[in-house]
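The other protein chains are all here in position, but one chain of the complex has been omitted.
Up next, subunit A:
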Amino acid sequence: MQLDTMSKAPGASSNGAPPPLLQTKGISRVFRQPIDLLERLAVRAGLSNAKEQVVRAVSAVDLTISAGEVVGLVGESGCGKSTLGRMVAGVMPPSSGQLLYKGRPVAGLSARDAAEFALKVQMVFQDPYSSLNPRMRVRDIIGEAPLFHGLTTRTGLTHYVSDVLTQVKLDPSYMDRFPHQFSGGQRQRIGLARAMAVNPELIVCDEAIAALDVSIQAQVLNLFLELRERFRFGYLFISHDIGVVEHISDRVIVMYLGRVVEEARTEDLFARPNHPYTQALLKSVPKIEKRRSSFEAMKGELPSPLNMPTGCPFHTRCPHSMQICKSQIPELTDIAPGHKSACHLNSG
């Protein structure tokens, strides 16, 4: 049942420590919208100056996730956090850069190892309505992959699925129901059960509790925490809800316009946010402790990713913007042990 042929595979770093579970090296993703035939002809005839539209959703991101670690990924909509999550989960190929699984590039894996990687990194999606096939019974939604990959047999399937359902605290007798017979919270449990059913090491949760009601969010979040304790898998927890990320993450990564601007252990990030964007973001979060506050407004709007600012992507909204920020992209550098930030203020 264990397909772990790769733990003894080459790729361990020179000092003997095992390589991290998952690593990205300069991973980028570009989306292009090519101009259509008519427009191309018009350009050739000199009647139009239409250009191909290019969105750099993720630019040169280095990310490391160790086994069993919970990494929170925050940022505004359009910052590339979902695209990064999809690349990490292997469901979207990067335009450039490398994804390494236990130190080995995923792109170069043999078919057998690629299948293992595909199982070891799973995903839970935001919308519990569109992420489950409405025509499949829960038994098949959860059991399809384990059956295909030989984790269970046709005769053992009922037992296998009821085991997984019990772990996500759903009644196994619901196995033959369809998704529409469940509430949003229950569906999200089914989504989690589907991810867990193949014994993953990392689950990418893309806004996995965002669509749920407040009282149900707490229940599902608790389930995430409990299962992590029991099965030791890690999460890449993508969320716009900074309070939730603070609660469950070991480490937090902040993205802005496709780049990582800050990365730190959770306590450090919330106690000493370094990047002006992180500071502004944390200030914007409404808190129950802040009563009758006058809300502080971060100036300006998120620039369009079609029309990225030069230099530091945040310089158009940054209160500390300097000359260098307009021309040079700041590197993500260490400012304290385990704390990285990409800001020119740190190099001054």
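We adopt the following convention: contacts are C-beta pairs under 8 Å (C-beta built on N, C-alpha and C of every residue); 3 or more make two chains touch, one makes a residue touch a chain; residues count from 1.
Criterion: contacts and distances are computed from a predicted model.
J.: Name the chain not shown, per its UniProt record: "Molybdopterin synthase sulfur carrier subunit", "ATP-binding cassette domain-containing protein", "Carbohydrate ABC transporter permease" or "Glutamyl-tRNA(Gln) amidotransferase subunit A"?
T.: "ATP-binding cassette domain-containing protein"
J.: Of the listed residues A:Ser284, A:Ser327 or A:Ser347, which contacts the missing chain in the full complex?
T.: A:Ser284
J.: Of the listed residues A:Leu109, A:Ile216, A:Ile329 or A:Leu345, which contacts the missing chain in the full complex?
T.: With A:Leu109, A:Ile216, A:Ile329 or A:Leu345 as choices, the missing chain is touched by A:Ile216.
J.: If I consider the whole complex, including the chain that's not displayed, which of A:Ser183, A:Thr310 or A:Gln323 touches that chain?
T.: A:Ser183
J.: Among A:Arg32, A:His159 or A:His247, which residue is in contact with the omitted chain in the full complex?
T.: Of the listed residues, the one touching the omitted chain is A:His247.
J.: Which residue numbers on subunit A touch the omitted chain?
T.: Looking at subunit A, the ones touching the missing chain are residues 76-77, 183, 185, 213-219, 221-222, 225-226, 240, 242-244, 246-248, 266, 280-281, 283-298, 301-302.
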